[in-house]
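With one protein chain withheld, the remaining protein chains of the complex are depicted in position.
Now for chain A:
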Amino acid sequence: MEKASFHILRVGTGITFLWIGILILRDPEGWSGMILWWVRDVLGFFAPSPSGALVATAFLDIAVGFFMLIGVFTWIAALVGVLHLSLVLTVVGINLITVRDIGLLASALALLLDSMPDKYRFWTHKAQRSPAI
């Protein structure tokens, strides 16, 4: 990815994660209404109310956004973002709000693939080990 476009994507995605975290902290009860019924049942085993899980999610979003913004551990923040958004799309489903998470997931995935250290790119290692035909 071009250096400037990578940083624009990093800062834009970071702002989105950070702002969503703050909005969830503003109204965790309201956000918990979006969780599918079966996930609410599962969460009920671990926490008295689903809003507790939402508050933890908000702090995770804020941490991901902060590290993306400052450009430190960007690939780890992007990896956590990808896992988190995949989970969100699974437990909330695709509705009028979460449909935008597909774009956010793609952004986080692009950042992850671009910033991941070479030693963790197992697919390129395999290609390098393969003898040229």
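One rule holds for everything that comes next: a contact is a pair of C-beta atoms (placed from the backbone, for glycine too) under 8 Å apart; a residue touches a chain by one contact, two chains touch by 3 or more; residues count from 1.
Here, contacts and distances are computed from a predicted model.
*Asks:* Out of "Beta-ketoacyl synthase-like N-terminal domain-containing protein", "Transport permease protein", "Vitamin K epoxide reductase domain-containing protein" or "Energy-coupling factor transporter ATP-binding protein EcfA2", what name does the UniProt record list for the absent chain?
*Replies:* "Vitamin K epoxide reductase domain-containing protein"
*Asks:* Using the touch definition up top, pick the residue from A:Ile70, A:Ile94 or A:Leu113 that touches the left-out chain.
*Replies:* Checking each option in A:Ile70, A:Ile94 or A:Leu113, the one touching the absent chain turns out to be A:Ile70.
*Asks:* Kindly state which of the options A:Leu25, A:Leu60, A:Leu83 or A:Met116 is in contact with the chain not pictured.
*Replies:* Only one listed residue reaches the unshown chain, and that is A:Leu25.
*Asks:* Mind listing the chain A residues that contact the chain we can't see here?
*Replies:* Spelled out for chain A, the touching residues are 7, 10-11, 14-15, 18-19, 22-23, 25-26, 65, 69-72.
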